[in-house]
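Of the protein chains in this complex, all but one are displayed in their positions.
What follows is chain A.
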Amino acid sequence: MMGCWILHEGLTIILVLSWLGVNLYLFIDTFRWYEEEESFHYTRAILGSTLAWARASALCLNFNCMLILLPVSRNLISFIRGTSICCRGPWRRQLDKNLKFHKLIAYGIAVNATIHIVAHLFNLERYHLSQTEEAGGLVAALSKLGNAPNETYLNPIRTFHTNTTTELLKTIAGITGLVISLALILIMTSSTEFIRQVSYELFWYTHHVFIIFFISLAIHGAGRIVRGQTPESLSLHNVTFCRDHYAEWQTATQCPVPQFSGKEPSAWKWVLSPVVLYACERIIRFWRFQQEVVITKVVSHPSGVLELHMKKRSFKMAPGQYILVQCPAISSLEWHPFTLTSAPQEDFFSVHIREAGDWTRALLKAFGAEGQAPKEPWSLPRLAVDGPFGAALTDVFHYPVSVCIAAGIGVTPFAALLKSIWYQCCDSQTQLKLSKVYFYWICRDARAFEWFADLLLSLETRMSEQGKTHFLSYHIFLTGWDENQAIHIALHWDENNDVITGKLSFPCLVGVFSCGPKALSKTLQRMCHLYSSADPRGVHFYYNEESF
C-alpha cells in the first residue's frame, strides 16, 4: 500500500523535497558564510550569531518570494501544459497542483519571516545595548566609530538615549519591514480556508496587498544597514591582530581605523523577473477582457440553470477546461470560474451557470433567467472571458479505459468530455486509444442537472445509432440522502462485482477521474491505490483529481 502511494505521489514528493533541499542549502550556506566571513568579524562582535540567522533567513525569503508568483501565473502554466516538453502523465499532474505549491511556498515565507524578524529584534537590541556606558572593550570602540570625520560607522544606533522602536522607524529597512510583515499577516489571515468559503471576494481583494508587499520588499535593503568591513580596509587592517588592539586604532598605523560599508540591496534582483512575468499575466487577462465575446444563445433551464453559448476569436479549448468570466455590469473586478460544457468540435463554447452566490444571482437576473420574458439580444450585458485554463480531464483520452465519477455539480466538466468523446468516436477517421468509458454520477436529485440528464439520453441514443453502444456505460445514483452515504454505496457497489478489473486484458491502465467533494476524491484515491496491482504488468488505476 505504501509502495503504491509513493509511486503515485512520487513526483510531488520529489518536488517538495527539492524545494526544501534548496531552502536548507541556501540557509546553511549563508549562515556559515556570515559566521566565518572576515569582513563581518566586527559586526559579529556586536551582534553574535543573530546576524547570520537574519541573513540566512533573508536569502530564503528572497528565494521563496521569487517562486511564489509563478504557480499562480495561470497563463504561463497553461502555456507549459500546452507545449510537449512536459506533456504526459506525472509532470502534467504536478501543474494541477499549482495552488498547493503556492500555499507551501507561502508557509515557507511565513517561517523564514518569523526567523528573520526575531533575529533582527535581537540585533537591534544588541546594537542599542552596545552604546551604553557599561559596554566595554571592543564593542564600545566599534560603536563609537563614525563619530569622528573620516570614519564610517558600524553601529546604526548612535546613542543609548533612544529606544529601539524609534530607531527602527528612522530606517528604511525598519519601516518597510513593518509594512511587509503587516501585509503578509493580512494576506494570511484572509486566506484561511474558512475565510475563502465565507467570502471569496474578501480573500481576493485583500490578497492584492501583495503589491505593497513586493514594492516594500524591493526597497527594504535600500538603507544598506547590514554593514561589513570594506575590502580596502581589510587589506590595511588585519582583523585577527587588530581586534585585540582596539585602543590603538586611532593612533597606530599598524591598525588603521576600520572602514565599513553597507551591503547593497539584492531582493529586487530575485523578484524582478517573476514580478514582470506576473504583470504580463495580468496584462494578458486584461487584454482578453477587452476581446469581444459574442453571445450566440441563451438557454434558461427550468432548474434555475443558465446556459450561455458564446464565440470569441481564436478561442480553443479542450474538454475539462474552465474559463474565467467577468460581467462588468455586475462587478468590474470579479472573475468567476466556470467549467466549459461544450466540446472542442463545436463552433461555439458554452457554460452552464447555476445560482450559488451574489454574483451568479445577479448574472441570472441580468440574462432573464428568472422566468420573465426573454431579453432582447442588445440588452444583454457584456461579458469578458479569460482562458481556457487547463484541467485534468484531457488525460481521459490517453487511457484505454477511463472511469469518470462525478458528484453533484462536479458533473459539469464531464458534459464537455462526453460530448467530445461522442464526436471523436463517431468520427471514423480518428483512431481512439480510449475504448471504454465508465461514467458514474451521484447527486441528490437530477432535477438541478436535468440538462445533463438530457445530454446523457441523447448521447446514448446517438451512440446506439452508430452501433457503439458498448463504448459508454453510465450509472446514475440518485439519492436524497447524505452525499457521503451515496458515495459509500456507489463505491462499494462495484466492490462486490469487480466489474472493471474482470473485463480487462492485462496489462492495463485505467484512468480514474472525479469531480466532486473532497471526501469523494480522498476515498477514490484510496480505492485506486488499493485496487492497483503492485505488479507493473497488472491493472493500474491512475487517479486524476479535478478541483476548483
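Criterion: a residue touches a chain if its C-beta (ideal position, glycine included) is under 8 Å from a C-beta of that chain, and two chains touch if they have at least 3 such contacts; residues count from 1.
Keep this in mind: contacts and distances are computed from a predicted model.
K.L.:
Pick, from "Transmembrane channel-like protein", "Cytochrome b-245 light chain", "AP-1 complex subunit gamma" or "CIB1 protein", the protein name that UniProt gives for the chain of this complex that is not shown.
P.N.:
Missing chain, per its UniProt entry: "Cytochrome b-245 light chain".
K.L.:
From the list A:94, A:152, A:181 or A:533, which touches the chain that is not on show?
P.N.:
A:181
K.L.:
Would you mind spotting which of A:154, A:310, A:456 or A:515 touches the chain that isn't drawn?
P.N.:
A:456
K.L.:
Just to verify: which one of A:12, A:78, A:94 or A:164 makes contact with the chain not shown?
P.N.:
Of the candidates A:12, A:78, A:94 or A:164, A:164 is in touch with the missing chain.
K.L.:
Of A:107, A:205 or A:286, which sits in contact with the chain we cannot see?
P.N.:
Final answer for the missing-chain contact: A:205.
K.L.:
Touching residues of chain A against the unshown chain: what are they?
P.N.:
Its contact residues with the unshown chain are 114, 117-118, 121-122, 124-125, 128-129, 163-165, 168, 178, 181-182, 185-186, 188-190, 192-195, 197-199, 201-202, 205, 357-359, 445-446, 453-454, 456-457, 460-461, 464-465, 467, 469-470, 473, 475-478, 480-482, 485, 489, 493-494, 497, 499.
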